[in-house]
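A single protein chain has been omitted from the complex, and every remaining protein chain is retained in its original position.
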Amino acid sequence: MVRYFYRTVSAHWRTNPVLYALTVLGVALGVASVISIRILNQSAVASFAAGVRTIGGAADIVVTGKGGTLPDAAYPLVRGTPGVTAAWPAFETTVAVEGRPGTFARLLGVDLLAPALDLWGAFSGFAPGAPVAAGRGWAAATPELARVMGWVPGDRFKVRDGAGSRQLRFGALIDFERWGASGERQALVMDIADAQSLFGGAGTLHRIGVTAAEGADLPALAARIEDRLGGRADAVTPSERTGQARELLGAFRLNLTAMSLVSLLVGTFLVFSSMRACLVWQRREFGVLRSLGSTPGQVLALILGEAALLGVMGVAIGILAGYWTAVWNLEAVSSTLTNVYMLREIESLEVSRGTLALAVFAGLGGALSGTLLPALDVWRRDTRTLLDTLPAQSAGTAVTRVLFRIGLVLVVGALAWYWLIAWRWRLTGFVLSTAVMLCLPLLTPWLVQHLAARVRVPDFGFRYGVRSLGATLANTSFSVSSLAMAVCLLVGITLLVESFRETLVRWVDRSLTADVFVTATVGARPGPDATLSAQLVERLAGRPDVEGVGPLRRLFLAVEGQRVAVVGVDLSRPAARQRLALLSGGDVVGRAIRERGILIGEPLSSSASVTVGDTIEIEGSQGPVRLPVSGIYRDYTQGGSVTMDLGLMAETLGPGALTSVALQLRPGADPEAVAAGIESRHPRGSLRVRSNRHLKEDIFRVFDQTFAVTRILQVMSLIIAACAITLTLLVVAQEKASEIALYRTLGAFRRQVFLLFVSKGTAMAFLGLVLGFAGGIGLGAILIFVIQKSYFGWSIEWAWPWWPLAGEALAIVCAAVLASLYPAFKASRTPANELCHADA
Amino acid sequence: MDAAALTFAGVSKVYDGAGSAERYALRDVSCEITSGQTVAIVGRSGSGKSTLLHLAAGIDVPTHGSVAVHGTPLESLNETARTRLRRRDIGFVFQLFHLLPHLTVRDNVALPDLIAGARERDYRERVAALLERVGLADRAADPVAGLSGGEMQRVAICRALLRRPRLLLADEPTGSLDDASGEVVMDLMLKMVAEEGATLVYATHSRELASMADRTLRLHSGLLEEAEAPG
Partner (left out) sequence: MRTREELGAGACILALVGIILWTGLAHAWTSAQPGYVWSFPRDHWARDGYKTEWWYFTGHLGTGGEPAPRFGFQFTFFRVGVSRDAPDGGSAWAANNIIMGHAALTDLETGRHRFSELVVRAAPLLAGFGRHPDPRIAWSVGPPGTPDKWQLSWNGKGFDFIMADAGKSFSFSLSTRPLKPLVYQGPGGVSRKGEGATEASHYYSFTRMATSGTVRLDGKEWEVSGTSWMDKEFGSNQLGQDTEGWDWFSLQFDDGREVMLYLLRNRDGGTRYAGATLVETGGAVRYLQPGEWKLNATGQWTSPASGAPYPAGWILDIPDAAIRAVIAPRVADQENRSALIPNLFYWEGSVRIESGSGARIGHGYVELTGYGENSRPPI
């Protein structure tokens, strides 16, 4: 039997290489779509975790201030906390490196005289400690930065932040790679005293890394540290920080996670149907084997063995393909991370054991389960029926009806469950979308059967093709449901993305009314250290082409325990009022001014469970402040926001400089020219000046980038669908050779058979499209109204993206037609005497 | 109508056997079948009956020699022309009926016209008439799955005769039926062929059925010989 196994497998390959290749490809694609998304997802988090390690070192606990920074005096308190075995302070800022436009570096000030500082293991080419002796301006640079700048030790260079230009001296290389974590690529490291005094940060630290005694109870130690600091700081373990990163990356990861779940489903399903299709083709061979005396068990073993073999090949190819898909899409994901979340880029892809296990599970599991049902069928059947040339329809009406009812119960049950019980539960959306996806294959057979039976056949053309789908119900249903699931995914995501975009367009049109926006930046990025000087604001206001100036001050503070953008604007200005898309009516802004209240964004309102009339606590630099909430506005910023009057802000959170201004130009002034004019008068990297149009473009570029990764799944699902069609039709061509021979005997030309198969493919595409669109609209609704709302508190207005949907539909039909060409060609070559052989 | 409906001239059909051995399905077969005749071809299983019928239908080509249908040598026609000839002039009845399970009785009968691109109004009546003739008018809208073997073969005969072929080929038409219904079906087929004025060539291994033909040819190991006149 074993020898027979090898012989048959190789014979199968020779006789029908395309079918086998497609089956393996099906498995591979399924596996690839599952793991590529997962690899990207994990790498994004790993990249953040590495960032955390760079900043915190291999610390057991990292202490940060609630208001963003810590006072120097916190250090001895942290260090002296029982259970601490080492503590090291860090001061941090971002600087532009002069001499090479567009080069920025993270600048870390650390205690270069302290022992037990992990960083030191990373220095090379000099004696540590020398920097302090060497006097002001000594800095170590990462190899990447030194290479880019062409520095050799001893070189002097200038860096710039918001306050001006400073001269430093390149003293040594510091290689974070050698330090264990893959850290910042472009960074400077200085002694903390030097960094603080050069960059105006005397008295402030950004974090303190803590090493605990071996086996220490880290949460308890963290609590002790927070306690010693009077609750003004957060002490978190790196895993907690990575956890915070997960939160921060929530929207992004949610997209990826949802997609990887769906791709797992679709992928496993494709594997399942590929294997099934492949097996149907071999029925007669099993009949022969049985008639020659092999036991049902031997046949079953043969089938499962071959399935496992194909599955293993598919998994191997799928892992490679998935990895390369991830590599190709790395840039899209990476730039989302850096642009949207201001994190480091992904520098390496992580392929964890879990991912590999998942690949094996999806591939082999799908292959074996896809084989099991038909294999059991073969196992059960008597030899004669296996040898039938035109077997009766395998799935009776009863079976399809039961499946259909299960599908209906699933959807209705999930909806009822949602409305009655689970609408508060966060994961509900995932359950609902899984239900929608799962019901498609359940509903498909009955629908195909009934539709096919109802079609009248006036000719031997398209409708005849639809009608004949019913004859191969099992195969057809599989490919139609594969397609339907792919279309469902495609449509659901398109609806989400386009509705979101449309909502954003309206919001942006309403919120961004000024002509030119000027934002202070450090290292080309806005941040807590970037402010506009009063003279600059005055100068801008004094420009002849400027009619009005809208001031804005943005701080990032802990609000109700979350890190949120707190925005101060002049609420008395009509433009500032107009900016806010308020959810409630009435003179909300007027009330806010009278009540000395604040306005909060919708996501914050839902995540902190705060509504109008409540108060919220903001952790200012001078201590916590409690303020009443006067209104809620639509808000699509990451992490939420709070808006208040500038005067109230200065009073309660302390005075400070503006971070950006919006300029209203006089009629006739050209915003682009004004923006260019302002920008040219300031050093690179210190200001970001954008016209209204430019800013909107930037917003949508970032938006589009965030969802760029969804393209992987869209393309993947399209390929999967096309694959399913080709596979099904090939199997049909093989399985229905007698039928084709009959047509030929009855006078059908080859081209008629060809067109019949293309019709079948197209018919399947249409069926899949219809089912998929129905499911996709459901999925879109779940994504928009359930998932986004419960996770981010974003209200998204439903929009019908006609053109994108039409384009996708067209693409699917084209793909289906293309996918049916080869099987149609093969079918048309079926000799008419195929019947004679069967009869012999 | 004395012209030859089917002419075999020195026809051999060779299949590639295992290794270099060749297997002769037909060996230098020559015969002429006159229009309107009913001819039975008898022989054991594997004697080449089916091959002969397939060559006659132009769905297979001879290795040597020539097959002509109503004077048209098939080897002079290309694939498309042979298909067109089949569509116009030849009907085929199979041992296993080969009805399509997803079509109704009526649609199964209409299939050749569907394939030929005829309009429904042109064949509606003809289909009804044929089904009436075989006594299945009331089953026209039923799926074929529910029919008995005899009924299925009657549907298949209607399908074969739909386009009024001049030549009807039947390969063991009663081979899947019990004797009683076999005889009924054979009887019906002969009558209808007579009514339609077609030539019938059928393969059978039953002497009894062969005796119903005007003429009987015997195939033995690929060699054709005239059988003794029934008597």
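Going in written order, the chains are labelled A and B, and every chain counts its residues from 1.
In the analysis below, a contact is a pair of C-beta atoms (placed from the backbone, for glycine too) under 8 Å apart; a residue touches a chain by one contact, two chains touch by 3 or more.
This one's a predicted model, so the numbers in the text were calculated from it and none came from an experiment.
Seen in the complete assembly, the chain not on display touches A.
Remark: the omitted chain is touched by one listed residue; of A:V31, A:L70, A:A87 or A:L168 this is A:A87. Among A:A213, A:I421, A:A534 or A:A650, only A:A213 touches the chain that is left out of the view. Among A:V18, A:A114 or A:A657, the one in contact with the hidden chain is A:A114.
The residue touching the chain not shown here, chosen from A:Y75, A:F104 or A:F272, is A:Y75.
Contact residues of chain A toward the unshown chain are 58, 72-73, 75-76, 79-87, 89, 111-118, 120-121, 123, 126-130, 132-136, 191-194, 196-198, 202-203, 211, 213-214.
Operating definition for what follows: only the chains that are shown with their structure count from here on.
With centres set at the average Cα position, the gap from chain A to chain B is 64 Å.
Put simply, chain B touches chain A in their complex at residues 46, 50-51, 54, 57, 59-60, 79-80, 83-84, 86-88, 92, 94-96, 98, 100-103, 107, 111-112, 114-117, 119-120, 145, 159, 163, 171-172. Of all residues in chain A, only 389-390, 392-393, 452, 457-460, 464, 467-468, 470-471, 738-739, 741-750, 752, 831-833, 835-836, 838-840 touch chain B in the complex they form.
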